[in-house]
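Inspection log for the structure reproduced underneath, given as structure tokens.
Here the complex is missing one protein chain, while the rest keep their positions.
Chains here go by letter, A and B, matching the order in which they are written, and residues are numbered from 1 within each.
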Amino acid sequence: MKKYTLWIAGGLGALLLLLVPLYFKSTFVLHIYTLTFFYIGLTAAWNIMAYGGNLSLGHASFFAIGAYVGALLYVKLGISPWIGLTGAVAASFVGGMILSMPLIRLRGPFFTLATIAFTEVLRLIAIDWRDLTHGSAGLNIPFDLGWLNLTFKSGAPFYYIALALAVGSVWLSRWVRYSALGYHLRAAASDDQAAEALGVDFNLVQITALLISATLTAVLGLFYAFYSYVLEPATLFSFELFSLQPALNAIIGGMGTVWGPVIGAVFMTPLGEFLRFYLGTIQQGLNYVVYGIILIMTVRFFPGGILSLLTPLGVRFKRWIGDTGDNQ
Amino acid sequence: MDFYIQVLISGLLLGGIYALISIGLNLIFGVVRILNFAHGELVMLAMYGTFWLYKLYDLDPYLSLVVVLPAMFLFGVVLQRFILQPVLTTSGVMKMFTTVGISILMQNLALILWKGDFRAVQTFYSMSTIKFSGLIISIPRLVAFGAALLSIILLYLFLKYTYVGKALRAIVEDHATARLMGITVERHYLLAFGLGALFSALGGTLMMPFSSVYPTIGGPFTALAFVIVVLGGLGSMGGTFLAGLFIGVIEAFAGTFVSPGLKEAIYFVIFLLVLMVRPQGLFGMGRGTEEIGLK
Partner (left out) sequence: MALLTVKNLTKKFGGLVAVHDMTFDIEPGEIVGLIGPNGAGKTTLFNLISGIVHADQGSLMLAGKSLIGMRPCHRSRAGIGRTFQVVRPFDMNVLENVMVPALTRTRDTSKARKAAMEVLEMMGLAEFATRSPGNLTLPQRKRIEVARALATQPKLLLLDEVLAGLNPTEVAENLPLIRQLRDTGVTILFIEHLMDAMMAVAERVLVMDQGALICCGTPREVTSDECVIKAYLGEEDPQC
């Protein structure tokens, strides 16, 4: 009987979410929601790699790959972004395979450094290859309305698209965690030698996680490109926005869990936007000062994230609704 | 032919400074086992220090070393003691995230306090050059190279022959055993970070006569330092020096003959290649390889 309570609460929440655009017409409010959904997706995608103990700070590369491939296929060849998705997935898959080559054997911080280097190389190429990407001048997506072109007048369609992406990403992240891949990733993260001795193919498992994470991020990038309709390397390849932020969200929410990324993104995205608008206008850079402090404090005082604070409560909650914890 | 030698020389000279900065990173990683993402910001801070001493008190950059070096050493010690020491027991990446936080903090504080304008120092010798068999060599760059070389040699001697230096090397090789031998590891962390900051500061100040500073100048230096340390090999001072020269030369040639926009890309590519082919670096002692993941 008590388990139904959870479903009812969840259902109500979902219903409310679906109704938001009908009541809030303000572009700013819808933008905050939409951006939050994008970041839930990005953080969940990043977290898939984190299951295996690999903390990437180079996810902006895949985000940007998805964005540019989708946008360029549309702008130069007239291919609808829905079909362009396959291109984005393919390109990020290849990118992930290329990145895997140096990364196979790396552990810990050196892996992270390699991801950063990879992103920087791609960013610099994107800036330099002006014929293709329009470099820093920016690539614009022309304003042709329609679902096929992913261009709309109001903010509502992207609200729903982003919501769907967020739900899909969290579902995927959950599916990975409770699959054989998930168990092997956690074992590999815990003790790679013991895992190998027990039959876990460390390399295969890590590369698989990387490819899933990368392609999901690229998909999000494609949709983001059409949402913001202007593409420039400085933004899409931005370390702070799309490499650090998902990692930060996950750490703050609770890394390596399914709901941690969601909590982190929901908490940090609106906070970040408000910080940017209110502090950033008072004094440029002040919002990032707050970021730096938050990062340092979190690592120092809550390395397990918000979820680790909630877990004692979470366990009692689960017992209350009769969940044995056996079948998630 | 002369033109190539000119580019080579200027690459080597700058490479010496890069090596100086990277040695600090190497030391910090070897002893404290932290990948210091805020390393470039230490350079940036020293450069701003030098600039303000010059602007407010007319102090020549080379003379300001007397103030900047101890100040930065102290800064490094404080950073290690109060911000990094408490998180040393967490995983390598979490430690790195802390330094990322420090980096963001420092960059943006600099932006707030001193604005984004490029700041430069103009001394009577800023533009001086030596002419040598058809080549033109900038004096401040030559001085910087010389000072870098001298400092690296001094550091090498310090590590090799003094008691404290040997203690540091022992910690780099094996923390646990060093502790058992009676070495107070925590105090040596302070020393290592302080020295790391000091060497970065030295590099930064030496650059001020011919370079300008702005809040985000740290990022590229951090990147350079990582590439050089990995290329040269962790734990090898000589390796870091040679790698620094190598990268300086590559950068000079890439900037001149390929596109200036891509010259940074070149050393990131080198970085990835090194990690792929020979992660312990060209001269790596194999120390810290378990951190990289060499099996």
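The rule we apply is simple: a residue touches a chain if its C-beta (ideal position, glycine included) is under 8 Å from a C-beta of that chain, and two chains touch if they have at least 3 such contacts.
For clarity, every value in this text was computed on a predicted model and none was experimentally measured.
Participant: Indicate each shown chain that the hidden chain touches within the full complex.
Facilitator: The chain that is not shown is in contact with A.
Participant: Pick from A:Leu103, A:Val200 or A:Val289: which residue touches the chain that isn't shown?
Facilitator: Going through A:Leu103, A:Val200 or A:Val289 one by one, A:Val200 is the residue touching the chain not shown.
Participant: Determine which one of A:Arg186, A:Arg276 or A:Arg300 touches the chain that has been left out.
Facilitator: A:Arg186
Participant: Contact with the hidden chain only, please: which chain A residues?
Facilitator: 178-180, 183-184, 186-187, 189-191, 193-202, 325
Quick note on the criterion: only the chains that are shown with their structure count from here on.
Participant: Quick one: chain A and chain B, Cα centre-to-centre, how many Å?
Facilitator: 33
Participant: Give the list of chain B residues in touch with chain A in this complex.
Facilitator: 35, 83, 86-87, 90-98, 100-109, 111-112, 116, 215, 223, 226-227, 230, 259, 261-262, 264-265, 268-269, 271-273, 275-276, 279, 291-295
Participant: Once bound in the complex, which stretches of chain A touch chain B?
Facilitator: Residues of chain A touching chain B: 55, 57, 101-103, 105-114, 116-118, 120-121, 124-125, 127-128, 240, 244, 247, 251, 283-286, 288-289, 291-296, 299-300, 303.
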